[in-house]
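Missing here: one protein chain of the complex. Every other protein chain is in place.
The chains carry the letters A and B, assigned in the order they are written, with residues numbered from 1 in each.
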Amino acid sequence: MRAPSATASRPGLHRASLFIPLGVFLLVLLLLWRGFSLGDPHALPSALLNHPLPDFALPVLHEPDRIVSSEAMHGEPFLLNVWATWCPTCRAEHAELNRISKEYGVPIFGINYKDNPAEARRWLARFGDPYVFSVVDADGSLGIDLGVYGAPETFLVDADGVIRYKRVGAVDQRVWDTKLAPLLAELRDAS
Amino acid sequence: MIPELGHFALALALGFALLLAILPIAGTYTGRVVWMRSGGSLAAGMFVFLLLSYICLTYAFLADDFSVAYVAQNSNSLLPTYYKFSAVWGAHEGSFLLWTLIMAGWTLAVALRSQGLPLDMLARVLGVMGLISIGFILFMLLTSNPFERLLPMSPTDGSDLNPQLQDFGLIVHPPMLYVGYVGFSVAFAFAIAALMSGRLDAAWARWSRPWTNVAWAFLTVGIALGSWWAYYELGWGGWWFWDAVENASFMPWLVGTALIHSLAVTEKRGVFRSWTVLLAIATFSLVLLGAFIVRSGVLTSVHSFAVDPERGFYIMVFLLLVVGGSLALYALRAPVMRADANYDGLSREVMLLVNNVLLVVATAAVLLGTLYPLIYEAMTGGDKLSVGPPYFNAVFVPLMLLLLIAMGAGPLARWKRTSFDELWRQLARIAVVSLALGVVLPLVFAGALDFWAVAGISVAVWVVLSLVQDTLSRIAHKGDWSSRLAAVPKLGAGYLGMWVAHFGIAVSVVGIAMVVVYSDERDVRMVPGDTVEVGGWDFRFDGIRQVDGPNWSADEGIITVLKNGRERFTLRPQKRHYPVRGMIMTQAAINPRITRDLYVALGEPLGAQAWAVRVHYKPFVRWIWLGALLMALGGVMAAVDRRYRRLAERAVERRQNVAGQLAEGRS
Partner (left out) sequence: MHPKRKQRLLVIGVLVCGVGLTTALVLNALNENINLFYPPDQIVAGLAPIDQRIRAGGMVVEGSVFRETGSMTVSFVISDLAGSNVPVTFEGILPNLFGEGQGIVANGRLGADGVFVASEVLAKHDENYMPAELAAMQGRKPPMGNTVNAGSNGYSAGG
């Protein structure tokens, strides 16, 4: 901070000192910028990034008798979406998932997270079902293994079941265009 | 259709803001009086369309239009109607619409109430406010559109307003705070306009003063309401947490307080001009920084909105343009010439300088503490730490004690120079009496002594007695007592406003000292029939019953309070469950009195009919907020001083002359 202007015997020096507040401000801004990019939660790397999907054995939403493991999803790169009917953002995101599934033919699997299966089935009947299938994670145990913070979250997983990218929050067209689609193209080329 | 109309109105308001930012200022460069005069109507247009937009959003809430994403996320068909009004500012998008609307309201108020200003000055001020409004409206349209639809899949019902916000305190707290925050944009705009024109004189300070006082008063009330809300709603009985978001509102208040005083010196004595301009810029910059902290999620806090990096990025660019731009302008245009006025080592100028230095370094310390986790993280590459209340208390309290001591002497000091003997003659007795009362009063009320209680009460008494002494010496020349009393109102609203505001500080200081030192608090496990003694009162737990509200159900504890074995009253704290969000809220029960609060909150059930219960005895806690109200009242009183109106009348003529000259110059 600068002294109140009382006198200025050497104006040149004085003028220079008027730049001090600007300098201090730019420093603070730089700091915020650092903290901000460090703390960006949407780009949050998962503990499991570049690790295989954790093992699980959970029932399928539409076929409660069928228990599947992560192998049922392998084969080609896919999206794994954590969703629930109690989550308004999932509702907002749903149209985009429908679009991705229809227009790009990407397999999308769902994790129906801490939800009521009957309600979840009604929800999909009403809003459309973009999922190859959804597994029922009623107690959130798979969510814990995946380090899920809340719904929605979306993982991009390669053909061998290794997690390559994680998105916390809704997938919208921008996220698809700028992140998921390019990464997916890369994975497809690689395999 | 209504939400689309609201969105459209927002876009139109942006158009008005663009014109407002360009036309009047362009007019001052080209000498077109019509362009300069357009500021008023453009400000009105911007306000009207933002108001329309705001009404549309309110309508969407009242009509339960859950196809609007913002409504679906923050309302529910069961939400009581009065909360549907306040839910409009319950989350990021709507609260920012309110913020922008208030910004337009201030702009319009400046246009309407500044007839006395020279036309070119008014044009620049409105232009700067238009520029800022562009940023706010664009922010909403690009990143935070409150009218976004969930189509074609609209939910049948909304996910409810956050239960913490379903409360009276939270209905009134944000609007007050925003009026204060955004109000500092007026002082900012005046400072920028003065820098642009190069006319940084006493008149500029005089125009800014009433606006700054009013904004400061609103911010004071806003912060006090926030503190009050946290006190009764969070269930902890704390009234200040040094949380990042609280600090975000407190820093502009501290610098704004410095600004109010610095403006006084600049107006009366013509000194500290560059410094005052810098404070005006700094205050509004801290407001914007606070908005960034609250809305970007860069620092976590119980108060912050959901995290969105895109918004944070936008605000950061906005900060860079507005604050960086204005500080660059300051560096290039602030006057470096010597001030004309002289002052001595002991004078009111120096007392106010002390005030400014203490307030600014205190702000810097708070800023450092708030940002230190980020600094540390950046320096160590990701390690985390937190800076707790002890840091802030250790730094802030000594500085404020010094400030309060200076505050007693300040009003008694004269402009230019004060003789030390004269000041000492007035203050010596007061100092002795203050110390004596500082020892006696805590003994009488609490029967125990403590350094901080003595220090707090002493400085509070010191401030009040010096105020009384000052008033007495000002009216001493009026013969008998009745004519002396009659002379008090004639001291002027400015002086009396200062008096009330300083008195308010003293009241708050008493409250803080007493509640910090003499509070009593117990967390206890209670089964029906158990009694616990806190602060000289007995609290008997009489069991739990079930209660239902419109969108919640609760366990309600029945606690009978006894004094000396006699039943006095019953407190009914609740543990509410809001099913839509699945959230549990603590509803404390408080028995408030002027000298103490009794406060009971339910913890959790511990099985076998036992409950965890938190019981507080909070002496003088109300004084903290009462003092804040007095400060705000003082600020408003000072703002309506007749001086400013007389000035306005005189300036009308001057303005007509300027307009005439400009018109001539153009032809």
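One rule holds for everything that comes next: contacts are C-beta pairs under 8 Å (C-beta built on N, C-alpha and C of every residue); 3 or more make two chains touch, one makes a residue touch a chain.
These numbers come from a predicted model, not from an experiment.
Trainee: Where the complex has a chain not shown, which of B:Met585, B:Leu598, B:Val621 or B:Ala639 is the residue touching it?
Mentor: Final answer for the missing-chain contact: B:Met585.
Trainee: Touching the left-out chain: which of B:Pro80, B:Gly325 or B:Gly388?
Mentor: Considering all chains, including the one not shown, the answer is B:Gly388.
Trainee: Looking at B:Leu62, B:Leu78 or B:Val350, which residue reaches the missing chain?
Mentor: Answering carefully, the residue with contact to the hidden chain is B:Val350.
Trainee: Take the complete complex as the reference. Which residues in chain B touch the chain that isn't displayed?
Mentor: Residue positions of chain B that touch the missing chain: 162, 235, 299-300, 302, 304, 306-307, 338, 342-343, 345, 350, 353-354, 357-358, 360-362, 364-365, 368-369, 372-373, 376, 379-388, 390-392, 394-395, 398-399, 402, 523-525, 581, 583-586, 601, 603-604, 606-608, 612, 614.
Trainee: Could you list which residues of chain A touch the chain missing from the display?
Mentor: Within chain A, the residues touching the omitted chain are 1, 3-4, 6-7, 38-39, 41, 44-51, 87, 140, 144-145, 147, 149-151.
The rule is short, and it goes like this: only the chains that are shown with their structure count from here on.
Trainee: So, what's the distance in Å between the C-alpha centres of chain B and chain A?
Mentor: Those two chain centres are 36 Å apart.
Trainee: Under the stated contact criterion, what part of chain A meets chain B in this complex?
Mentor: 1-8, 11, 14-15, 18-19, 21-22, 25-26, 28-29, 31-36, 38-43, 86, 88-89, 91-92, 94-95, 126-127
Trainee: What does chain B use to touch chain A in their complex?
Mentor: Against chain A, the touching part of chain B is residues 69, 72-73, 150, 152-153, 155, 158-159, 262, 271-275, 278, 281-282, 285, 289, 292, 296-299, 307, 309, 312-313, 316, 319-320, 323-324, 327-328, 330-332, 334-339, 353, 356, 360-361, 364, 367, 371, 373-375, 377-378, 382, 582.
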